[in-house]
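Below is one structure, written out as structure tokens; comments come after it.
Heads up, one of the protein chains got dropped from this complex, but the rest are sitting where they should.
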Amino acid sequence: MMQLQCPWCGRRPENEFHCGGTTAIVRPPIDCSDEVWGNYLFFRKNPKGLHAERWRHTFGCGQWFNIVRDTVTHEVGAVYGITEAQPRAVDP
Amino acid sequence: MSGYRLAAPHGAWIDRSRALRFDFNGVDVKGFAGDTVASALLGQGIGHIGRSFKLHRPRGIFSCGLEEPTGLVDIGVGRYRTPNTRATDIAAADGMTAKTGNAWPSLGLDLAAINNKFAALMPAGFYYKTFMWPDWHLFEPAIRRMAGLGVAADGPDPDRYDEVSQQVEVLVIGAGAAGMQAALSAAQSGRQVLLLDSGPRPGGWLASQSLRSEANSQQRLDELTRLVAAAGVSLRVNCTVLGLYDHQLAVALETVNDGTVRERLWKIRAERIILATGAIERPMLFPDNDRPGVMLASAVERYATHFGVACGKRIVISTACDSGYDVAASLNAAGIEVAAIVDSRETNGRAAPMGVKVFLDSSIVAVSGSRAINSVTVAANRGGDAQAIAADCVASAGGWTPAVNLHSMAGGKLRWNDVASMFVPDLPLKGIESVGACAGAFELELALEHADATGRGNATPAPVGGLGIVPARNTPTLAALSTLGRRPGKIFVDLQNDVSADDVELAARENYRSVEHLKRYTTMGMATDQGKTSNINALVLMGELTERKPAEVGTTKFRPPVKPVTLNALAAGRTGERYRPLKRMPGHAWHETHGGLFEEFGGWLRPAAYCQNSEEVIPAAEREALHVRTHVGIFEGSPLGKIEIYGPDAAAFLDLMYVGTMSTLAIGQARYGLLLREDGVIFDDGIVARLGEQHFWINTTSGGVDRVALAFEEWQQCEYANHRVLITPVTSSWGNVTVSGPKAWKLLAAAGFDESLAPPNMKHMTMREVAYGGVKIRLMRASFSGELGYEINLPALHTQSLLQRLSEVGREFDAKPYGIEALMVLRTEKGFLHLGADTDGTTLPGDVGMDRGIAKKAANFVGRRSLLRPVALDADRMQLVGLLPADRTSRLPTGAHIVTKNPPAPIDGFVTSSAYSGVLGMPVALAMLKRGFARIGETVTLYHLGRTLRAEVVKTPFFDPKGERLEG
Partner (left out) sequence: MRNRYSAGNLLGAALGGHKDWAPAWRDAEPKPRYDVIVIGGGGHGLATAYYLAKNHGITNVAVIEAGWIGGGNTGRNTTVVRSNYLYAESARLYDFSVQRYESLSKDLNFNVMFSQRGIITLAHSRHDLDAQERWTNAMLCNGIDAEMLTARQVQECEPRLDISSRARYPILGGFTQRRAGSARHDAVAWGYARAASALGVDIVQRCSVQDFIKQDGRVIGVKTNRGEIRADRVAMAVAGHSSVLANLAGFALPVTSYALQAMVSEPVKPVLKAVTLSPALGAYWSQSDKGEVVIGGALDHFPSYAQRGSFAVNQQVIAATVEAFPSLGRLRMLRHWAGIVDVVQDSSPIIGATPIPGLYINCGWGTGGFKAIPVGGWTLAHVLATGQNHELAEPFQLSRFHTGRLIDEAAASGIAH
């Protein structure tokens, strides 16, 4: 069980959080093609390694935030605001 | 084997003043407080404990710890029976019952022991090669009955368990010398330290050296113990770490048995973890090495020092490691006769005790005796004459295996050490280091120095070594075996699963050479001991057979738990309502007094119906529904999801969330709305009311409110962060009482509601904040029944008294409570959508006729684009329609399928909701039907569990199509 750093509440156990998957996916406009829309809905890079993803501290402050996490080691590198850009140095 | 109890003062862990007795297979066993079941059995000379898994060969106690492969017993009876309990890992208790599980009718006369006669037909994986003809089903039942070890309990476990979470700076796992030193040094450098040990007392290996005077071990141990306590280290014994999980979480099991709980689960989050889990002795391999009486040498030593038990009267030590000589010295000091030391090496690093004969470059080639040993045969590795030695116990010391499982579980790599023939941790992990024997450090002084540095936070490489040269190969040479002049017995690698050296050879021959294939094909290492004493021997053998070094063969993956753990200890009390707590409505007691039959709906306990006398739920619901249509009904809707939305952009935000437009709502108005997922699928619905310019009240389904709030928050925080909106779920703050029926207003008026709220003055689908009895309430006119309806939202704590008052006042109007099932009847009569029944995870708004107005809407609401995909435009989509039975009397069951011929047949649709309508005097149903909207008037065939029915496709609502009853 991981321990995640909520930017507002500090380090808390994994089961207080909800993982929202890959972050910073841009929502296409309504007049996009079926292909673009399908890609937005379902297609993910799903990297083995560093993954920028969003989480919500559901059983806590309720806030969403971003992290960069290694999907193999589960080590967490950067923790950053939900509307912030991914920091450059992200090595966990 | 003929073990016996040594005279006092031998046995540091037992209290001879407190005798106890327990039952083993009907035999009265005597022991002392501090004994394990194993030590008491051995002390009484009982060596034959169980039967092996496959061949049912006699097996005894092999070790003195949690690595035990064979000494397994079922402890307790009835609901207390705990199968497969390691006799070496459970304290003996007065009155206990221990029984051999895998033997029938008895341990002595075990009929399945015939398997041993046919062992030649049962090599590794034999079942893959046969039982195919005529069919596996004919063989399987017998095999299942034969398999398994112990017998599960007869009923629910009466004991209790609990769980504690703990946060520490430094966690040291293992309170042997190195662990204690590391804990001490960490504490002395100002850290908060928790020290765990799986045994009942600290000391580890050092504690078992007390008989050897030159080691001075007792004094050192006492000193360390004193210093550790003085430095403020918390010590918890009988506590085994089961596994290491992400981010330095250690999960440990404490055996408690203090009358409160049986076992306690600890979840310990540590900044640093120091592993000091010691090492497990590696057995020597020789023919018939599975006989009761063949034991790990360190175990034989430990039984003497800790429990004052001699495991035999004449002990032969079989070794390939200097530690065999230390054991000989210990036993000698305890007055136990060591008949000989058989050392497979050409030279020994240590001297044998005076008078003990040493056979160098020799091996045991035979063990005579079946349920007990009476002699062993020794031969030189280069051949020559074999020599029999009378003995009743063989102490086996083939080297050591560092207990690296936690290191490995945490992701650590291993490295093979050729000198000591063992895997040691390669590089330390972030925040997880190893000290002492588990790091490969067997030289006490060096290990303590390293533990001290590690404890202080100065990482240095572990001083691997201290055992001298230990050969990897552990089996007698062919020359030695040939001295027997007959076929040697089987050499067992995995004692519990009966995996022999021949099986490893067969695996190699058949190309199951990867260590994981070896394990899976032979089942080596898959028994309840997880191969703690067998894995290394097996992979060394495989390496030899395939000309690979052990490092190339590699180890199998280490999996938690380190030792098997009680399911109930893991559940830790999360049973019954604690498994997933049920929510109770604020008016719960009122429903109880009115005879509510409670069932769970979406996590809430709610009255399904209020059954009268012996009425069933469905007839009761039909009666209640009809009563609402004719009189007035009272319903508690408190679980209804409630979310308040505030902010300057609240209206715009809701336009983005809902299919419908909410920004055009006037203050006080309410509107039904549908919520979609981004893929266009309906995922919730409910009423939205506007309480102010920047303030909305939202109802969701009872089960959906958490999902909706989560989705709103995600959209607001992640996509529409520029929208100034606050989203506040308030479900449990507000109670909800719904009054429905033609006399609804009469009841409210009589209860003191202001005339300004009467139907002509307060329109359908409006909401008002008013005071009632001094309490601010939010009153909505809405209806899920089609009758005049008021939904009274009020602070939850007043719900009970409002229900009370309404029912008292309501006697005059024959007001009656109605439950969820009646509500389902009412809404089905009206054709109102019930999410999760009429919709599933594929339903789009157009399928239920709710896509009107979308084209005109400006906002790009969630899911909108998905409604333009080919799937949404398919002409063949199923659409929600009404169904009436062709004969107007047969019920159309939910789940019945609409087909064009008898199954197997293509599916045209299915019934989603069904009810008997009292007011219409016939059954009605809703169904999803392909192109349903265009098929009104058609007669269709329904198939349901083998029978067919006819039904007519009709428009909904079935009842009051013009909606005239809404005004009472």
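In order of appearance the chains are A and B, and numbering begins at 1 in each one.
Methods note: contacts are C-beta pairs under 8 Å (C-beta built on N, C-alpha and C of every residue); 3 or more make two chains touch, one makes a residue touch a chain.
This is a predicted model, so every value here is computed, not measured.
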Candidates B:Asp28, B:Glu577 or B:Glu693 - the one touching the absent chain: B:Glu577
Touch with the omitted chain, as defined above, among B:Ser106, B:Asn511, B:Thr664 or B:Thr728: B:Asn511
Touch criterion as defined above, residue of B:Met524, B:Ala896 or B:Val953 at the omitted chain: B:Ala896
Absent-chain contact - pick from B:Pro906, B:Gly921 or B:Gly937: B:Pro906
Missing-chain contacts mapped onto chain A: 1-2, 13-15, 18-19, 21, 34-35, 37-39, 41-48, 51, 53, 69, 71-74
Absent-chain interface as seen on chain B, which is shown: 53, 79-84, 101, 120-121, 123, 126-133, 136-137, 140, 143-145, 147-157, 159, 243, 245-246, 249, 251, 267, 409, 502, 506, 509-514, 516-517, 520-521, 523, 528, 530, 557, 559-561, 564-568, 570-572, 574-577, 579-580, 582, 599-601, 608, 617, 679-681, 836-837, 840-842, 866, 869-872, 874, 893-897, 899, 903-907, 910-911, 943-946
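To be clear about the criterion, only the chains that are shown with their structure count from here on.
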Between chain A and chain B, centroid-to-centroid distance (C-alpha), Å: 27
Parts of chain A lying in touch with chain B, wherever the complex brings them together: 1-3, 13-14, 18, 20, 23, 27-30, 32, 34, 37-38, 41, 54, 56, 58, 62-64, 73-75, 82-83
Chain B to chain A touching residues, read off their complex: 245-247, 249, 267, 269, 411, 430, 678-679, 710, 713-714, 717-719, 721, 860, 864-866, 868-870
